[in-house]
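For this depiction, one protein chain was excluded, whereas all remaining protein chains were kept in their positions.
Per-chain numbering from 1; labels A, B and C assigned in written order.
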Amino acid sequence: MNKGRIEAFTDAIVAIAATIMVLELKPPKVNTVAALLDEWPVFLAYLISFSLIYIVWYEHHNLFQRSGVISSSTYFLNGVWLFFLTLIPFVTAWIGESPNSVVAAVTYLLVMLLWTLAFQLMERQVTLDSDPHKRHYRLPRARFNFDLFLLGGLVIAFFVPFFAIVAVGLFSLILIVRMFQHREDSNG
Amino acid sequence: MNKGRIEAFTDAIVAIAATIMVLELKPPKVNTVAALLDEWPVFLAYLISFSLIYIVWYEHHNLFQRSGVISSSTYFLNGVWLFFLTLIPFVTAWIGESPNSVVAAVTYLLVMLLWTLAFQLMERQVTLDSDPHKRHYRLPRARFNFDLFLLGGLVIAFFVPFFAIVAVGLFSLILIVRMFQHREDSNG
Amino acid sequence: MNKGRIEAFTDAIVAIAATIMVLELKPPKVNTVAALLDEWPVFLAYLISFSLIYIVWYEHHNLFQRSGVISSSTYFLNGVWLFFLTLIPFVTAWIGESPNSVVAAVTYLLVMLLWTLAFQLMERQVTLDSDPHKRHYRLPRARFNFDLFLLGGLVIAFFVPFFAIVAVGLFSLILIVRMFQHREDSNG
Partner (left out) sequence: MNKGRIEAFTDAIVAIAATIMVLELKPPKVNTVAALLDEWPVFLAYLISFSLIYIVWYEHHNLFQRSGVISSSTYFLNGVWLFFLTLIPFVTAWIGESPNSVVAAVTYLLVMLLWTLAFQLMERQVTLDSDPHKRHYRLPRARFNFDLFLLGGLVIAFFVPFFAIVAVGLFSLILIVRMFQHREDSNG
């Protein structure tokens, strides 16, 4: 498949998913600083979801940089990954409106976890495709830790819903730090 | 015409049509699992329409891969194809809201059928353009079966509206299976 | 300037303007064929605006194909052209809702006329830029006829508002016919 065209198509979907979330940011009903600040959960949820999408795009970029040919399996898993990504505007709007709802918090983290798992399956596929002799694939330790982290966040969110947004914020931060480390240590 | 630019323009429209459907996914009125699950037809309709668009993009990609020069006729038919594609968010929203409406179900399948026919006309054009000596074009058997399948679904939807969404779901699955077969047998 | 990047940026805006118009297509209040058909002006307005944008994109494509370097003036006029283009979803929604309103009809045609004039200024600029010795530019007769046509439509729309949508439909058809002639006669 034409890698450049798949990348551009994927990036368009990522860009739209990241940007249509701003349609949730509505001018406050009354024009006071208090009314604006009252909307802080909506803004915080937007900031965190936008940051995560932006930094995960970097991971997608790296994955496709090192992939040679895009196989049907990779294309399929890319679609699964994009599908969960497009649910982020929905869960972000929900958690922004209802930051103390357990159902919203758990759904938010569940979408993030499934999105992350879809990425890991795609990463596995790209790795296997690049080396036809390879039979076994071991999930990198860092990826495994991400899954544990999000799963842990999901459990905590059952008791403290607001932790969902904190967990995804921390997850973005970890990925950002990793990106800067990656610069210094290309084997990272 | 500049094939790369037409592809990028087309892909942007496809990406937007696939992604703005998520604007239909609204947080439930009350924050309960029951309220979320009550929205299942909206989510199912979204999942199926997104999958279909994503997998049909693969067919478009293949068609343009094997086309040399893009003629005015192909550009025109590409526009017809894009027009029906942009109606998918509308019919998806409708069938998600009214999964038991005969009118919604038939309109949904009609749009899918017209979209499919537009693709087949475009495919015919690309084939004729690539070989100026060719006068006759025979619709591939698989394409003909797709038309019959959607037409059959349309007839059944008059009696069982919900079958519309099942039919399009099955159609996506068939195209996905075909994509994986295509990998193993490049003559497929 | 980097022509490929300007083209891609322009095309993204064109694709979004053409596609967000579908957000105006709402499922009918009641699920009957009559209720769906009652919405015909909204659908007709969408069909005509989408067709026009799609076919004018072809003109933009041709213009940029024959331009060498993109000057600041061309970039500026491209922005003016894009600005009027982005007003099309607004006037299309308006005329679809109020097909018999004189104000809606005249505004619709006025936006189309200004958009067309912006294109002609950009075309003039590209022509002058491509030949530094050229001092004078004569508007091609076809372009002049388009202006007259839209201006005439605007006058008629004062008396028969619905003519606005007919005029733009005819304008799209003329451009489509021209595109097919262009194929056979590259000097067109």
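One rule holds for everything that comes next: contacts are C-beta pairs under 8 Å (C-beta built on N, C-alpha and C of every residue); 3 or more make two chains touch, one makes a residue touch a chain.
A quick note: this is a predicted structure, and the numbers were derived from the prediction, not measured.
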item: Residue among C:25, C:93 or C:118 that touches the chain left out of view; value: C:93
item: Touching residues on chain A - with respect to the absent chain; value: 7-8, 11-12, 14-16, 18-20, 22-23, 25-28, 31-33, 36, 47, 50-51, 54-55, 57-58, 61, 65, 176, 179-180, 182-183
item: Touching residues on chain C - with respect to the absent chain; value: 1-2, 5-6, 8-9, 12-13, 16-17, 20, 23, 71-73, 75-76, 79, 82-83, 86-87, 89-90, 93-94, 97-98, 101-104, 107
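FYI, only the chains that are shown with their structure count from here on.
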item: Proportion of interface numbers common to chain A and chain B (over half same, under half different); value: different
item: Geometric centre distance via CA averages, chain C-chain A, whole Å; value: 38
item: Set of chain A residues in contact with two or more other chains; value: 12
